[in-house]
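Shown here: the complex without one of its protein chains, the others still in place.
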């Protein structure tokens, strides 16, 4: 892939974000067994390019909604990492002050509005956001991420129908990792192109491999323009692969629910690797710079984890606050 | 339309059913203002051919589910008419012993299983029925009727998805009268072929005009075979027209929510008329026989109404029965 | 100057006045702009506000509720109307998880200024799936406010207050209440949405009721005077958060309490109020707290079944007489009179001439 030199910095930034997500999540993996992060974690390792490519193409004013598997999206939309880690540690400094745990990440200052752990439940919220933009004559778009499982929920269809008839600027991003927990999509959906789902609601459609962040980024730049120009929602399916168990830090492939050949073929396409090689080939990075980059990120992340680990737990007396707004 | 003479009796029967439905419903119209049928009524006048054509092609062992607008389906599946009218009068002899009113008609002896007045809520029930048939290795199919509004409910999609992956023998019949109450489908759904909805779930599809009962009957005979042979669900859309207000006995076109030209074009295609002319042309019926037929049905229906009107109201002491089964 | 309007008109007036004031108010409904305009309550909105603020709702109750929640989080004030409580059952996940908890989970950073109007069907054979009120379900969810205005003045004033509030609010309107008439100021005004309202002063017994049941209670209270029983009647108005301070105070005086649920008696609002009163004033009570409410089964369509089903003024009188140990002899007259009166009205309409829509 030939990369334009003038956008060097952008590409490098995408790569940095990929690294950042991977390093944060691998740190979660290595720390999790200490039992100090006492909440479920749904890691995005293997799926980083989707988050990075898509969010890279968004502006600050574009809104993002996510799901139970929200770490990568949060980081890619530049959510505050300390607040994220503190949240996972259940600390007062967390983005939800420890109220949500890993499945409820949000950072309003970055327009990363909400992560909702009930499958598909965040999708209509994202349509509400784009409805407001329409009513307020705003150019920005709203992006919601979700998994292949979401496609089975009725509310997904209802939301697309509404976005379609109201000409809303929604980018619906499905990260298709073929599985809902341990269950193969073959057992959950008929064998048809996802395009048919979009067509059912007269929603635009695009599908691509979810491993190459730069490719995704370049595509989404265009798709975003299309969404704004046509003032129509679009469904983007990114085919991807989850490295670790559905929930938790471990690799669970010994359970045999995914075929070995399938696993192997995906491991060859590691999103970090792909983008690294790409940059290397285009002389945007070299090995030694890369080592330094990784080292720096790791240092930074380690200190964030340390700080979060040491931060205070929320006070139990605060537990009754904000049930209602004044 | 050329009709095969050997099926004369069948065609005549279809016509009789059309008449029966129309006469019953017009009798409801004329009696309703007496305020003795004290429940909402959703009349099918204008849409009779859908019910008659589809149910005509079903066997007794095929199951049917319906909606708030269930009169025609109930009669077409040979539900007991006295029990229907008694139900609408709120009488003890009603098919629900007066518990349901006009929106809950059912006749188990005819495998007319249930009418559910919450939009789309009966669709998954019908999928449960076909699931049982599959588990029990039964050849019969399950048909569910619903309106164009149903297509907007998430549960419609969820149900089609499930029926599709499980290869269930469901005939999903959408009677598309273009309106949900006063609201045009244009304000509720994007302008795309309904076929796209079926394709989204890899469900077979057929669409046709809903005015000609014999045409529908012949088509559904074939579709039913297809469903059984392929062991796959099918969505059939029948385009049709409701003569009267959404709920109640009146004509409400003075309100102007439907275009005059639209109304006129449909009134030209009256389903009773079409079939009558068809039979006339094929010499299966003549004017005088027709008059006698109508006269007889009317007499019969009048006496049914009279009996229902005179029947007893349910006893209030029975109101607590059957909350639970023993 | 008196200006007598119906409850439905009062709601309508609130919606028009509020939405003229606040450009962030938007409306969602199935047939939001149609000729029946939610029983007249959304009538003519389109004349006063721009049509893009009237958002037609496809038959997608779950998504639309979620869309309204999202819109509220992002700064609008959506007002969502359902023709029947039952249709909202499709949206319980959005209501209970997203609407009710967004403020809490975000530690107050998100707010959901959303109104969900639920209309309770009754009469004309609505049947089991068009006549449920289910108010306990909504009231049991922390984070939701639940309002049940009874009278036109409150229909307007509480709606206005709810619209200014920053929380998700379920407003339950009884179809029969839509026809109540009352003097309602024309100008914009706000009523409290925090507490019950004492509507009759009395010393003999405290009665708590809400929504349509308050009308029946008033009728009963009138008659009971003849037996020298002076009811202190509270219109509850707010089911969640439940605030029973004034009721407590009243009970300290009357030492007797009857609560009338609009919905099921079992697991009803009355059971919570009764429990709370006892917790605080057990020793004050001179007779057990009574509850009336819907029996433990669905409401069938036929009027044949309805004879003794809904609580009404007759039942209230009978219950109060039981509490006061009043002999049949003494109470017979007024019970007969009012039973007679009631029996002349059809059992299944809000008033004799009622013809729908339902």
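Letters A, B and C mark the chains as written, and numbering starts fresh at 1 in each.
We adopt the following convention: a contact is a pair of C-beta atoms (placed from the backbone, for glycine too) under 8 Å apart; a residue touches a chain by one contact, two chains touch by 3 or more.
The structure displayed is predicted, hence computed values, not measured ones.
Enquirer: Taking the complete complex into account, which shown chains does the hidden chain touch?
Expert: A, B, C
Enquirer: Among A:62, A:153 or A:270, exactly one should touch the missing chain; which is it?
Expert: In the complete complex, the chain left out is touched by residue A:153.
Enquirer: From the list A:53, A:79, A:98 or A:124, which touches the chain that is not on show?
Expert: Only one listed residue reaches the unshown chain, and that is A:98.
Enquirer: Which candidate, C:128, C:152, C:168 or C:350, sits in contact with the chain we can't see?
Expert: Going through C:128, C:152, C:168 or C:350 one by one, C:128 is the residue touching the chain not shown.
Enquirer: Decide which residue listed in B:127, B:141, B:185 or B:216 touches the omitted chain of the complex.
Expert: The single option touching the absent chain is B:127.
Enquirer: From the list A:59, A:109, A:183 or A:296, pick the residue that touches the absent chain.
Expert: Residue touching the absent chain, from the options given: A:183.
Enquirer: Which chain C residues would touch the chain omitted from the figure, given the whole complex?
Expert: Touch set of chain C with respect to the missing chain: 62, 86, 89-90, 92-93, 96-97, 100-101, 104-105, 127-129, 132, 134, 136-137, 139-140, 142-143, 241-242, 264, 266-267, 269-272, 274-276, 278-279, 282, 285, 287-291, 296-298, 300.
Enquirer: By the contact definition given up top, give the residues of chain B that touch the hidden chain.
Expert: Touching the chain left out of view, chain B contributes residues 63, 65, 96-97, 99-100, 104, 106, 108, 113-114, 116, 118, 121, 123-129, 131-132, 135, 154-155, 158-159, 161-162, 165-166, 321-326.
Enquirer: To test your reading of the contact rule: which positions on chain A touch the chain that is missing from view?
Expert: Residues 38-40, 90-92, 94, 96-104, 116-120, 149-150, 152-155, 180-183, 187-189, 247-248, 255, 257, 312-316, 318-320, 323 of chain A touch the chain that is not shown.
What we mean here is this: only the chains that are shown with their structure count from here on.
Enquirer: For chain C, which other chain has the most distant CA centre?
Expert: Following the centroid criterion, the farthest chain would be A.
Enquirer: What is the distance, in whole Å, between the centres of chain A and chain C, each centre taken as the mean of its C-alpha atoms?
Expert: Using C-alpha averages as centres, the distance is 43 Å.
Enquirer: Roughly how far is chain B from chain C, going centre to centre by Cα mean, in whole Å?
Expert: About 37 Å separates the centre of chain B from that of chain C.
Enquirer: Please work out the Cα centroid separation of chain A and chain B, and write it as a whole number of Å.
Expert: 47
Enquirer: Tell me, which residues of chain B touch at least two other chains?
Expert: As it turns out, chain B has residues touching two or more other chains at 152-155, 187-189.
Enquirer: Quick one: which residues in chain C touch 2 or more of the other chains?
Expert: 58, 60, 62-63
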